[in-house]
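This is the structure I have questions about; it appears just below.
== subunit A ==
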Amino acid sequence: METVSQSIQGIPLNHYILLSAIIFTIGVIGVLIRRNAIIIFMSVELMLNAVNLLLTAFSVYWGDASGQVFVFFIMALAAAEVAIGLAILTMIYRNTNSTDINILNRLKW
Partner candidate 1 sequence: MEILLLIFLPLAGALISSLFGERQQVKTLAFIWSLLSLGLTAYLLSVFNPESSAPQFVVDHSWLSYYGIRFKAGIDGISMIVVLLTNGLIPLIILSSFKHTYKRPGSFYALILLMQSALLLVFTALDAFLFYIGWEASLIPIYFICAIWGGENRIKVNMKFFIYTFAGSLIMLLGIIYLHLQTPDKSYDIQAFYNLSLSTAEQGWIFWAFFLAFAIKMPVFPFHTWQPDTYTEAPTTGTMLLAGIMLKMGIYGAIRWLIPVAPLGFEEWGQFALILAIIGIVYASIIAFTQKDVKRLVAYSSIAHVGLIAAGIFAWNTNGLQGAMIQMINHGINVFGMFFVLDIIIRRLHTRDSFEMGGIAKVAPQLAIAFLIIILGSIALPLTNGFIGEFLLLFGIYQYNIWAALIAGLTIILGAVYMLRLYQRVMLGTTNALTVGFKDIDGTEKLVLGVVCALIIIIGVYPNPILHISEATVKSLVEMVDGKVHGISTTF
Partner candidate 2 sequence: MSALITITILALLLLYLGLFKAKKALLPVALIGLMVALVLSLMEWDSNAAPIFSNMMLYDRFAVAFSGITIFLTILIIALSKDYFERISSNVAEYYALILFSLAGIILMVSYHNLSMLFIGIEIMSVSLYILAGIKKRDFASNEAALKYFLMGAFSTGILLFGVTLIYGASGSFDLEGIKQYILKDPTAVSPLLYTGITLLIVGLSFKVGAAPFHFWVPDVYEGSPSLISAYMSTVVKVAGFAAFLRLIMFSFAPLQDFWIPMIIGMSVLSLLIGNVTAVYQQHFKRMLAYSSISHVGYMLFAIIALNGSSDNAVFVYAAAYSVATIIAFGVLILLQGQVGNDSFDSFNGLARKNPFLALTLTIAMLSLAGIPLTAGFIGKFMMFSKALSSYHIFLVVFAALNAMIGIFYYFKVIVAMYFKEEDRKELIVPVYFKLVLGFSALVTIALGVYPDFIASLI
């Protein structure tokens, strides 16, 4: 463990931020370009994970554990959200036999 953690020494904080930003953006792009609601969920999960990673990095950077605690809460949320999201999806699927978000286009204007 010691060696592993040594290896992280010296990585500029910027690079963590950049990495998170990239993954976060990939998540966003996923949300934008996919029509399958499930994959959109997954993209959202990607975004959340990017945040988690960054939080951890900051937590280490500041030497403060609360960042990591916060990650727990995000995970709890992620779990709750996925439960709800998937429940909603199943419900919709029952009605429309599809998870394509473009089908849900009645409410507009």
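Basis for inclusion: all candidates are chains of the complex that A comes from, given by their letters.
In this section, contacts are C-beta pairs under 8 Å (C-beta built on N, C-alpha and C of every residue); 3 or more make two chains touch, one makes a residue touch a chain; residues count from 1.
Model, not experiment: these values are computed from the prediction.
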In-complex contact partner of subunit A, selected from candidates 1 or 2: 2
Partner candidate 2, residues of subunit A touching it in the complex: 13, 17, 20, 24, 27-28, 31, 37, 40-41, 44, 47-48, 50-51, 54-55, 58, 61-62, 64, 66-67, 69-70, 73-74, 77, 80-81, 84-85, 87-89, 91-92, 94-96, 101, 104-108
